[in-house]
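Following: one structure in C-alpha cells, then a few remarks.
A single protein chain has been omitted; all remaining protein chains appear in their positions.
Should a chain be cited, it is by its letter among A and B, assigned in written order, with residues numbered from 1 in that chain.
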Amino acid sequence: MLHTVNKSPFQSSNLKNCSRYVKSGDALLLLEDGVYAAMQGTEQSGLIESLLSNGVSVYAISADLTMRAVSQPIEGVTAVDYAGFVDLVEEHPLHSWL
Amino acid sequence: MKLTIFVQEGPYNHQASDSAWQFIQAARAKGHEIVGVFFYHDGVLNATKDMDPPQDDRHIANRWDELGAEGVDIVICIAAAKRRGVIPENIVANTRISGLGQLAKMALNSDRVVTFGD
Partner (left out) sequence: MERNLMISVHRPPHGSIYVQEAIEVMFIFASYDINLSVVFMDDGVMALKSGQDGSEAGMKGFMASLGALVDFEVENVFVDEESLKERNISVDDLVSIGDDFDTDVPVYPKVVSSAEIREMMDKQQGILPF
C-alpha cells in the first residue's frame, strides 16, 4: 500500500496515525507540508526514522522539499517528482491520510 | 492506468488543487487516462469564473478550464456547490456541475482514486 501524508507532524498527528496501519513493504509519500517530517534532527524525525527501519520505503515530493527549503532530508528518504508520484500510485493501492 | 482525481479543497487556501493539477499533468504525460476530476467540499470553488489572482502567479480556474478543454471531465458536485453559492453562471467553461453519482461512476471506472485535500 502507498500512504500519503500532507501535513506537518508538528501540526497534525496524521503521520503518527498512519504509522499504526503501515506494514513492512508499504510505501509512504510525503507531500505538501508533510515533507517537514523529513527534516533531520527535529523532535519529530523519529517518526520517519522508525518507519524506515521497519521496512517502509519513504518518498518526498521534490518540488515540495525545495519550496520549503528542506535541502537535506533524513537519510533514506527518496525525493521524487510528480512523475515518480504517478509511478508509486501505479505500483500500490493508495490511502491518503488527510 | 485509469485515474479519478478527487479534490476536496478550494484554490489558493490549500495546496491540494495545485498538487492535483501537477499530478494530472505528470500522469497524462505518461499516457495514463484521467477518467475525471471531481470537486467536493470547498473544492467546488476551483472553477470560479471571476477568480482574479495577481498576474505573475498561476490562475487556478484557468488551469482547470484548459484541462477541461483538452477533454478531461471536470465535475463540480452540485450539493456542495449549492451550499457554497457556486452555480453554472459563475464557473469557467469546460467544467460542469453534477451529482455525487458522477463520483461513484468515475470511481467504478478507475484503477485508482487519488484524493487531494487538507
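Here, a residue touches a chain if its C-beta (ideal position, glycine included) is under 8 Å from a C-beta of that chain, and two chains touch if they have at least 3 such contacts.
Predicted model, so just to flag it, every value in this text is computed and none were measured.
When the omitted chain is restored, the residue from B:Ala29, B:Ala79 or B:Ala93 that touches it is B:Ala79. Within the complete assembly, residues 4, 6, 8, 40-41, 79-80, 99-101, 103-105, 107-108, 110-113, 115, 117 of subunit B touch the chain that is not shown. Contact between subunit A and the absent chain runs through residues 1, 13-14, 17, 20-21, 23, 93-98.
Here is the rule we go by: only the chains that are shown with their structure count from here on.
Between the CA-based centres of subunit A and subunit B the separation comes to 24 Å, rounded to the whole angstrom. Interface residues of subunit A facing subunit B in the complex, by the touch rule stated above, are 6-7, 31-33, 61, 63, 81-83, 85-86, 89-90, 93-94, 96, 98. By the touch rule above, subunit B contacts subunit A in their complex via residues 1, 3, 8, 15-16, 19, 22-23, 25-27, 29-30, 32, 112, 114-118.
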